[in-house]
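Complex shown without one protein chain; remaining protein chains in place.
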């Protein structure tokens, strides 16, 4: 609504680092929000659920939102972009959100977690974006009796598909805040599977290269995949505990039948962790294979050098020997071989024999076989 | 029953990847099953247990199954192949299977688990197939008071032997749904032992090769074995917890005497994990041995080069020295050795002494001993 | 107050070691404090909280402190520098601090912990200083019903910002000893984030260098970063448990609303540990990348040597061969090639062919491509 | 008693593998025992404990055993060798042993465990045999109120010493089934200490070799020791839990005073595991030392080559230079040095200086010092 300039934040483009922790100033009071100039502009969408079905409300201001809330139906407020700190504070006050929660919503480097603030639950999750590179987006969900508020870091409407389906299926089922939270978490966890598949493809491709001993660009792509695995694992790891806490804390918010659905969510998180672990082990194995390949190649190179040098160095010596200029006229002891009738041929023969003997020796050592 | 074309799915042949996660479309409603064109066609077999014994019913349609169910005996419906989604939905409705369970049955990349849905238990296990390469097959078991339904991913009748034995032994014992589940799990876990034995044989063979320093094809076979160990471990690991949950959840389904049998199942899972761990450690040791062998071989190669080069390079230098063309007639200081009576012989002698001295030095350094 | 000499302790400057454990003499009685000549001189600041607001009291002696305590308001005594053992003993007796606590305050190598001494809680935490190198400073906090005493190892007033804010916001909220402790811990944990950011920058820089294969100074900077990670991890690790114990023990000291703030503290500790773990894995990956680069470079060096040597050694041999001085006049068998009309050109041609053949062989082996 | 042929089973001699899992045919009914032709012939010994003391009964048939049982005294039936499946079945029926236990007794690849079958406890332990190589032997113990049956895989009477002592000390103490089990377990765990000592000796010997850089046979003996450590660890690991379960389950079988003895057993298991862990770490350190030695040796070899080659290659070049045959008569510019009065001596001097300069350079680089 405010600040509609769609410029892509600069920090996000240049840096590879995803571990940055944006913090409020050390020692400042909790609940004070610093506007982040790199954050995306803030917009929101309002969806209500009543007996007649699911409706998306085209509201333009927070005042209209308050009016809809007053009707008493279950609402879902989907806030996208976190730049407009004033608007966020207004929303927070409207739903009586705890100051610490407000801070965590804006500081988008929280671990996934569920926190119980009595009248509301605060859930942090991370949605995986695949564009050129993987990027996790923090989704904060505040869950009350009659409302669910989701805060998306990036305004790309990751829940569009879910919203469409909800509006389409209409009043098929009596929706509750707990079940809506499950649907959001399910959509979030589903975002990891395409990323996992891409990672799996890259790993398989690297494995093929390493097994064929191609490795065009050395070891760097493997390093990159391992970094992604580390990052994804760090991101997904606390989701398991987050869903668990949600099941434990959410007694007054979740219907008992929602629990089997949340258990399914947790299963997905565990499955992703499982696959990440497998990928990590495969990547570690590939690294070792790569190092072994390097050592093999060195051995091969050195074998070529050694074979050539070992054969020709003695021969060269013999040739040099008979290139000496000792004066044969002064003494019969000085290089009489040079005057022999078959001297040259004899020397050539000796050289051939020496080379042959060395070749046989190398052959028996197995050095003439191609290592591949 | 439907689609009897026996063509082998293409994806399964080409790819080495087993970590693929087939998911329903992100954001779609739970319980909706997407037909997988690569899945095997669906067939089923029906077995009933009554006071008179165990019978296999030759039924051709689900309507007949319903008729048999109505008789009230314990039944075992063994569904093979998961392509016919409509038939699976019909079965699911017939036994009131939860929508999330229906999804997990079709998406054959679940971890082994037991889930309690009140009136039924849902068990996922993995059977190990050994053909050219190892391949785990998902077996889903839905367990009610009076029925057991097993869903096999591949229609190769892995439970044929068990069914034969049950029909043969007849009404030997009062069969229950819980005990039948145990028998299925026991057959599933037994499928790992031949695979373990094959892996053990391969490892032992690789160990022999590495210890004899043969290693014909480098490091790739060891990598392959390690990948299999990683895959198997990932597959078998959650079975332990699955059996445990079954014992915990299954109070109303399992007779108390079944528990000792399930404990035996769990023992087998632990035993397999134990062996996999041992194999992993042995494989890691082999890798280190292999790398040490590579380094040894490099040392040996370099020693040969160094010995040959170090002996002949100085000799060649001496020979080159006396191959210089300084004009002896101009000055008596120019290479007078060339005119000495015993010059040549002296030089040969010096060369021989130098070579001998170097050989002695190498011998004392221990470089002339064969490293092997 | 005493000993105002501001000389910087010598031990702190020279040694890289931070693992030193200063202990009271073995077998000595607990509670006896040995003055440490290297410790900083001791000063203190007194802050009181009453209904009218927060005041910093300009007191010059402990006697005045006692007078202020007698007024019954909540006080915060911030002691900086631990050299003046007598003054510390006086404070300890004034607040009836347990002898073991007194020891731990002075022996500044405690792990972070919370200990329950009935009438008071003893909290140890570590503040991270970034100057040239990282240095953790022990902060001891003794927490009673109506007082909080903080002992800083280094008198650089790390809590200045907090004190200013408290005095500014005045009586905004009814302050309690528990909440003040939270504020101190929050300021302490906030001190880690700039350090983490610096470490992240260094790692990213090293990563760039290693990926570009620059590595100007070898492996030592990576080793230094890893040591810092080890040290920071050792320091921060027990803080999680410390906050946890504080929540558990602190029932009679903490108001229930303080708990959500402490939980936030714990979140920060976990987040820092998480990032340290990620950094450790990245650093480990960089090391492996570095070793692989080294091996690559060796391969490249050896390839250059092998290509040059393998091409020229045979050529040199041929040249040496025709430099032999066999007497062509004695016998027609002695080096007749030297007398051929096109002998020289033929030999040159043979040499060119041999070199070309070897180049083609190297090219097909892929050795002529630049590995980078 | 049956089958007295003392031939040593073939499988045991040839194979190095100890991870073999002999299983009943997949899908077969539990409790059916397959005779193993490689198993040792079955014999047994009967010992009774009554008020008057301990007696060994010379019984020749199971019928006599039944008669002794009927007398109501505590008995110990020590069965050795597991080939005679019929006899084992008879014993099992006599003491009403559960079918699953019968299977586990014969399939001698169980992990150590204690299982509670209500009227009896089933304990599996492993005794360590040291002959040429280590070999663990499965000991199954079935423990009832008034009987202890031990099943030894190998009929070498490992409990001879214990039996002798029991008969000697007579009715010194009121023996119970629980205490007898403790005595058996104590004897079993004591069998590990000589093995540990042998392993420690071998490791120390290897350490000496590696530290002295001897390593006669490369890396293979270290690999062997590590394999043994892996095997022993796998074997001993579950014993801790086994004793623990025994204490937990055995309430109705064990007297309270037996517990301190079992705790002592558990201490021994932990102590062995502790030592194995230490050995593993030492072996890992030795491996790294060995690899570092290999790299050192390569460095040394290459240094010798580099020094020799770097000194003599330039010298040889100079010598070759003045071996060229440019026609000095044609032009005064062609190699006038050859006609100088002190040309030869100058060149020799230049060579000497070059060699000296290189030697000084190497010396300052520290390459002339012996690395050792």
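Letters A, B, C and D mark the chains as written, and numbering starts fresh at 1 in each.
In this text, contacts are C-beta pairs under 8 Å (C-beta built on N, C-alpha and C of every residue); 3 or more make two chains touch, one makes a residue touch a chain.
As the structure is a prediction and not an experimental result, all values here were calculated from the model.
Colleague: What are the shown chains that the omitted chain is in contact with?
Modeller: Looking at the complete complex, the unshown chain comes into contact with C, D.
Colleague: Which of these, C:33, C:65, C:92 or C:347, touches the one chain of the complex that we don't see?
Modeller: Of these options, the touching residue for the absent chain is C:347.
Colleague: Looking at the whole complex, which of D:147, D:279 or D:344 touches the chain that is not displayed?
Modeller: Among D:147, D:279 or D:344, only D:279 touches the chain that is not shown.
Colleague: Out of C:55, C:73, C:113 or C:263, which touches the unshown chain?
Modeller: C:113
Colleague: Of the residues listed, D:44, D:219 or D:261, which one is in contact with the missing chain?
Modeller: D:261
Colleague: Contacts of chain D with the missing chain: which residues?
Modeller: 159, 161-162, 165, 169, 186-187, 190-191, 193, 196-197, 200, 204, 211, 260-261, 263-264, 267, 270-271, 274-275, 277-279, 281-282, 285-286, 288-289, 291-293, 295-296, 298-299, 302-303, 305-306, 309-310, 313-314, 316-317, 320-321, 323-327, 330-331, 333-335, 367, 371-372
Colleague: If the hidden chain were put back, which residues of chain C would touch it?
Modeller: Against the left-out chain, chain C lists 15-17, 19-21, 23, 26-30, 98, 100, 109-111, 113, 115, 117, 218-220, 223, 226-227, 230-231, 234, 287, 290-291, 294-295, 297-298, 301-302, 304-305, 308-309, 312-313, 315-316, 319-320, 322-325, 328, 335, 337-345, 347.
Please note the rule applied: only the chains that are shown with their structure count from here on.
Colleague: Could you label the chain B-chain D interface same or different, taking same to mean over half of its residue numbers are used by both chains?
Modeller: different
Colleague: Using C-alpha centroids, which chain lies at the maximum separation from chain A?
Modeller: D
Colleague: If you average the Cα atoms of chain C and of chain D to get two centres, how far apart are those centres in Å?
Modeller: Result: the chain centres lie 41 Å from each other.
Colleague: Using mean CA coordinates as chain centres, what's the gap between chain B and chain D in Å?
Modeller: The mean C-alpha positions of chain B and chain D differ by 25 Å.
Colleague: Among all residues of chain D, which ones touch two or more of the remaining chains?
Modeller: 323
Colleague: Could you tell me which shape the graph of touching chains takes: line, ring, star, complete or other?
Modeller: If you draw each chain as a dot and join those that touch, you get an open line.
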